[in-house]
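Heads up: the structure comes next, in structure tokens.
Excluded from the complex is one protein chain; the other protein chains are retained at their positions.
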Amino acid sequence: MNTNKIKHIGVFTSGGDSPGMNAALYAIAKSAEVNDIKVSGFLKGYEGLIDGDLIPLKSHELKKITQKGGTILKTARSKRFLELEGRKKALQTLKTNNIDALIAIGGDGTFKGLLAFSEICDIPFIGIPGTIDNDISGTDYTLGFDSAVNTAIENIDKIKDTAESHNRVFIVEVMGRDSGYIAIHSGLMVGADSILIPESGKDFIYLLDKVKNYDSEDAFLVVVSEGDEIGAELVSSKIKEVKPNVDLRITKLGHVQRGGNPSALDRMLGIRLGVAAVKTILQGKKNVMVGILNNQLHLTSFKEVVKQHQVNNELYELLELFGK
Amino acid sequence: MNTNKIKHIGVFTSGGDSPGMNAALYAIAKSAEVNDIKVSGFLKGYEGLIDGDLIPLKSHELKKITQKGGTILKTARSKRFLELEGRKKALQTLKTNNIDALIAIGGDGTFKGLLAFSEICDIPFIGIPGTIDNDISGTDYTLGFDSAVNTAIENIDKIKDTAESHNRVFIVEVMGRDSGYIAIHSGLMVGADSILIPESGKDFIYLLDKVKNYDSEDAFLVVVSEGDEIGAELVSSKIKEVKPNVDLRITKLGHVQRGGNPSALDRMLGIRLGVAAVKTILQGKKNVMVGILNNQLHLTSFKEVVKQHQVNNELYELLELFGK
Amino acid sequence: MNTNKIKHIGVFTSGGDSPGMNAALYAIAKSAEVNDIKVSGFLKGYEGLIDGDLIPLKSHELKKITQKGGTILKTARSKRFLELEGRKKALQTLKTNNIDALIAIGGDGTFKGLLAFSEICDIPFIGIPGTIDNDISGTDYTLGFDSAVNTAIENIDKIKDTAESHNRVFIVEVMGRDSGYIAIHSGLMVGADSILIPESGKDFIYLLDKVKNYDSEDAFLVVVSEGDEIGAELVSSKIKEVKPNVDLRITKLGHVQRGGNPSALDRMLGIRLGVAAVKTILQGKKNVMVGILNNQLHLTSFKEVVKQHQVNNELYELLELFGK
Partner (left out) sequence: MNTNKIKHIGVFTSGGDSPGMNAALYAIAKSAEVNDIKVSGFLKGYEGLIDGDLIPLKSHELKKITQKGGTILKTARSKRFLELEGRKKALQTLKTNNIDALIAIGGDGTFKGLLAFSEICDIPFIGIPGTIDNDISGTDYTLGFDSAVNTAIENIDKIKDTAESHNRVFIVEVMGRDSGYIAIHSGLMVGADSILIPESGKDFIYLLDKVKNYDSEDAFLVVVSEGDEIGAELVSSKIKEVKPNVDLRITKLGHVQRGGNPSALDRMLGIRLGVAAVKTILQGKKNVMVGILNNQLHLTSFKEVVKQHQVNNELYELLELFGK
């Protein structure tokens, strides 16, 4: 089956860590082993590639940590790799260690790095989308998104207990950078009274109408995405303008959304994408990201991968229906 | 928008309960309310339909229990509804209460019941697939499957702690009736050394080969589906034939897989399918099950809904790769 | 057994909600029922007492929600009860409803209210300590503390995944008002590199020494208590003084610590204290708080209950050993 003379695959994780990365490493190692391919992991993303910092990966050991959050390969952002000098050092590392193919788990920035690297290095590069923000084209889910949402809703469920016990307004800020994907999902799932996302802009009319009629005889729960032009404090100040004496609390879930044991979906996604990455290498492909689109394996060339808001029409309809 | 003169929708849950049913009820109520439609819930499945046992459903109350497992409408299997006599009483209930459309959340048996009922009652019937076994055609996921798998892997993770501390063989039996879908998924996710499913029959060759070489210097984890021709005891006796003195333990996860707070995916699925059910009624359709196929809303006529093993080629490949 | 002619007990929850309150209500109802005593619950703390807003409590229903966080009786702070006028109305409510004894679940402020009320009302008042801060004398644990710490460490465990993946400094702020009890406990349990509490004042010497030597080759985790003179921002600015370019993140756990299903310890504590409260009434006692001190039931007169820092010598030693 292994007609491509691939003997040694390198893998690294880059950008923000996300739950499911270790499950993907397990799948890569296992898939490679049955094809008599050795796997090495570079530490701290591109930094380990530059510095030649690598460890052997064995499925026998990795099967024990499929449930572990974060990434055992560690991750980092690398300024040095942005320079040609850094990429040349990375190339040297690959040659020194006889690496025949490279798999990177990360976000769109990671894949841009590979694209630049491909100008001086022609071994196959394969990308696996890993970010909790689910903002990458070419895949329905990125690794870590489902875990992040599960963590968000478990914590918001706890806040609901308190909000309902006190008949209080709670504003919960969730992650997502400029994307409201986590906010819409978690807001719908917890039965929020209002959901605010960057994509909708500063449209507070519906929220404020609802708040005006709020009689403090129940909880009132707002889920809002973090963002440059939005966020918990802004929502709070808007509410207080129309209802100055309201009993209101803010909680920002923050980095807890990024860690923790991967959910079932993320473990399976890690396994499917890890297997697909090795298979794609063996098929002779290069410079593509593997994804799951409409429940099918899908390849996207690095050039076409873009940061993308996944808030589609169905989600807008749901937001309209439930969150306004 | 509501041109169909639908004024009052009835809903019930039937068959085994599954996490996400309450989230679906919330979505149905909310969708109906914005269309000025009243919603009533029949208690205990078809039994409540026969006996005229119903309660009003309001989204304002239901938003508080989107996170609750089971079904607040309760569920039951009904022998009486299998008889024409029972169905006639149910028809009378619908007339008495001016029910214009009926939504049922349940499995293939539930939909068969609706099909029989449609012979004497011509209001729209819509089905939502709810079962942890994920064994219904026309949808990628049934309501409750993702939660069941999450519960399974959280518990198997705990068992791994003990198995690794003792260098012990553990056989974990998971649910699935005759389907190995939960077993494959959970087995892959926890890094099991062997996964056995009914679809593969009694093929123990790979397992026994592995066990023969097992040197008790690590955990050895088997995940097996319950089934008529398979199960933990059979696997145990097979292993002991080739390795009589092995330190082996069995755990059957049992009904814990059926309950618990719904996962993120199941809450979202409940919301999407609940909204879709109301929308489908308003579009004038009848006798169809709403599902999500390849990430898109998909309708399947009750006549075409079948109990189906979802173990597809990709899963068989993964089973071959990881679980043998 | 019931020689005290107690026929009807009232109960309410007051101050901040805390996990375990519903389990205590269950135990009160059950204990009362076997003694042929009726139980009613006043809603929203003292507010319900003033307004005569009460519901019957039955153990048959309450057994279903022992696992529910918050309080089904709701809670509130009451300005009106601070006035004699309010207390007179509350007295009238008790008379109108033939309440023979009153149980309050809350903090030291709640018990002060009862003490003031006892000047015009001489039926037995019994207190149950309920607050996540564990800052009440006369009991080793207050209802909710153990749940809050469990929630804190589960979330900090998630943050550790990310901190270790990035070799990053993380400052996690936990609750506790002016008490470092939650911070010490959770900080020790997660293996924090530094733990800062209000009781130790602004002593940053040890932290800053450690940070100076921190080489970014690992995670560095600080757990700090919220407080007027302490908190995550202050710690962050101190660290940046000695290490300006450090990769540092802040997470404030906030209100998630207050909600959620009660832990095993809190459910048991609720049951033990609920049973004890009814028993204490039947023994003819009044104006006392029931607690568990050194694993034994212990009564403290309301006059002697004080807000108390529970950071004892053993904890200071542990803080010295692990957290500096």
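Every chain is named by a letter (A, B and C) in the order it is written, and numbering of its residues begins at 1.
The rule is short, and it goes like this: a residue touches a chain if its C-beta (ideal position, glycine included) is under 8 Å from a C-beta of that chain, and two chains touch if they have at least 3 such contacts.
Please read all numbers here as calculations on a predicted model, not as lab measurements.
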Visible contact partners (per top-of-document touch definition) of the missing chain: B, C
Option touching the unshown chain, where B:S137, B:N167, B:N295 or B:Q308 are the choices: B:N167
Listed residues B:K74, B:K112, B:K210 or B:K279, member touching the removed chain: B:K74
Residue, one of B:R249, B:K307 or B:K324, that touches the chain absent here: B:R249
Per the touch definition above, residue among C:P56, C:G109, C:G191 or C:G284 touching the missing chain: C:G191
Which of C:V34, C:I55, C:I120 or C:V306 contacts the chain that the document leaves out: C:V34
Missing-chain contacts mapped onto chain C: 23, 26-27, 30-31, 34, 60, 62-64, 66-67, 140, 146, 149-150, 153-154, 157, 160, 164, 185-186, 188-191, 193, 218-219, 261, 263-265, 267-268, 271-272, 275, 293-297, 314, 317-318, 321-322
Residue ranges of chain B at the interface with the undisplayed chain: 13, 16-17, 19, 44, 68-71, 74-76, 151, 155, 157-162, 164-167, 170, 249-256, 258-260
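One rule holds in what follows: only the chains that are shown with their structure count from here on.
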Chain whose Cα centroid lies at the greatest distance from that of chain C: B
Geometric centre distance via CA averages, chain B-chain A, whole Å: 28
Centroid distance [mean C-alpha coordinates] between chain C and chain B, Å: 39
Chain C: positions in contact with at least two other chains: none
